[in-house]
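A quick write-up on the structure given underneath.
A single protein chain has been omitted from the complex, and every remaining protein chain is retained in its original position.
So, subunit A:
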Amino acid sequence: MPSPAILTEQLTRTVGARTIVDRIDLSVSAGVMFGLLGPMGAGKTTLIRLLLGLVEPTRGAAWVLGYNVRTNADSIRAHTGVVLQSPGLYENLTAFENLELFGRIWHLPATERNERIRALLRHHGLWERRNERVANWSPRMQHKLAILRALMHRPKLLILDEPTAGLDSVDRELLRADLTALARQEGVTVLIATHDPAEAALCDEIAILHQGRIIAAGPPHAIACAPAARRRVMITGQGFTAELVDLVQSRQDVTHAAIDEQGRLLIEVSGEAACAAVVNLLVESGADVDSVVRCDDNLAAIYRTLVEETHEARPAAR
């Protein structure tokens, strides 16, 4: 069995009394596109910095591409391409000069360097604009160039921290498509840190990070269907009285119940079985049920629910 591209064991980073990354156990298989999903301040960037050896772990251990982050961070960085939150381009330099600089940093011989730059820029439609200063480029083009820069030395692992932050919706979609295509073409392991569930949904596997801890991990569709997650359900029909709402609310597996302005019953239940039980209860109590719609059958809603649950469970964690 091939060794994972990233493996962490109880990886922890504390600063003073604050725990930024809290006992993370993570395994990312080689060749997959892995999403690290979490709200701002969840610890994603710190986790990336730990994996790159930019900061020291307080406790625990991590191996990236088989190298230990404490003892062999140089080797990790040598085989990894990184785009951090900002594109990190030299705006006074042209696109070509930016790539050339990193070609030199990676010790690519002049011929190979120039060929690689030409190939990357041509393939992604930027060759004609290679001699323009990147300061004049749109944020999407800058992000794209930053990703090309990270690919200059054909890394085994590509780490992207919030690659679509600051972009409008059209640019986001285009960049997502670029990213997916790049990952497939170059055949590298890709780690994307994002706060956007739609971006994470494109990945093969994801981990949801909140308050420094992983609260769920697996393929996006598996997390979206996780039975432990809370479900928001909308029930339409007649006879939803206040007494009935109280009755529903009194069940242990119902965390919330209310009637909206259109007379629909909105409930929040834990697990699949609870939903069926509530519908049974409504019918037995004399209400007419016309339809039952799950409102949160997607990653975004599950993510929100998981984050809310963790927040309620660990309010003083940070």
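Basically, a residue touches a chain if its C-beta (ideal position, glycine included) is under 8 Å from a C-beta of that chain, and two chains touch if they have at least 3 such contacts; residues count from 1.
Rule of thumb we're sticking to: contacts and distances are computed from a predicted model.
A single chain of the complex does not appear, and UniProt lists its protein name as "ABC transporter permease", one of "Chemotaxis phosphatase CheX-like domain-containing protein", "Probable sugar-binding periplasmic protein", "NADH-quinone oxidoreductase subunit J" or "ABC transporter permease".
Contact with the undisplayed chain is limited, among A:D74, A:E128 or A:D290, to A:D74. Interface note for the absent chain: among A:Q85, A:T180, A:T236 or A:S285, the touching residue is A:Q85.
Only one of A:F102, A:F240 or A:Y303 touches the chain withheld from this view, namely A:F102. Residue-level contact of subunit A with the missing chain is found at 13, 15, 18, 20, 43, 45-46, 49, 52-56, 74, 77-78, 80, 82-86, 88-93, 97, 101-102, 104-107, 133.
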